[in-house]
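For this depiction, one protein chain was excluded, whereas all remaining protein chains were kept in their positions.
Here is chain A:
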Amino acid sequence: MPAEIENINPSVYGKIKERETTANEEDEAVVDPFDTREIFDLIRNINDPEHPLTLEELHVVQEQLITISDKKNNVHVNFTPTIPHCSMATLIGLSIRVKLLRSLPPRFKVTVEITPGTHASEFAVNKQLADKERVAAALENKHLAEVINQCISARS
């Protein structure tokens, strides 16, 4: 937690309602495909490192910025930092990546990137997030792992 909060009064938005269970989901015979809402549900409750708010409430992640192809085993997530020079962008990206890594079947290729044009050092951050070895190394760092785990652990 930094001593100074960079953005004291960010915009906060409402949460969407919990996904309602449909008859198809109850039916054993029907296969439920992965869809954007399911991916969104995985990451929307990740906590922001600065505020006691979730990424969903800050509109850092949005359902329409997620694309998924169940058949091609592809998941693409764009996220939007609240301000263009947010120093937390990499950390947020890492949290999303780690959460998806733990929650999605290994067959998916997951890409996490900053929404184009929303961050000053967009390219550098994207490159870091795409580098598997850097992500693995980040998780070896005890302090970093602690912050990430706190971000992605469910709030009691």
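Note that in this section a contact is a pair of C-beta atoms (placed from the backbone, for glycine too) under 8 Å apart; a residue touches a chain by one contact, two chains touch by 3 or more; residues count from 1.
One rule holds in what follows: contacts and distances are computed from a predicted model.
> With one chain of the assembly withheld, which option in "Large ribosomal subunit protein bL21m", "MMS19 nucleotide excision repair protein", "Mitochondrial import inner membrane translocase subunit" or "Mediator of RNA polymerase II transcription subunit 27" matches that chain's UniProt protein name?
In UniProt, the chain that is not shown appears as "MMS19 nucleotide excision repair protein".
> Among A:N74, A:S87 or A:S153, which residue is in touch with the absent chain?
Going through A:N74, A:S87 or A:S153 one by one, A:S153 is the residue touching the chain not shown.
> In the full complex, which bits of chain A touch the chain not displayed? Write them out.
Given the touch definition above, chain A has residues 8-14, 21, 25-26, 28, 31-32, 38, 41-42, 51-53, 99, 102-107, 142-143, 145-150, 152-154 touching the missing chain.
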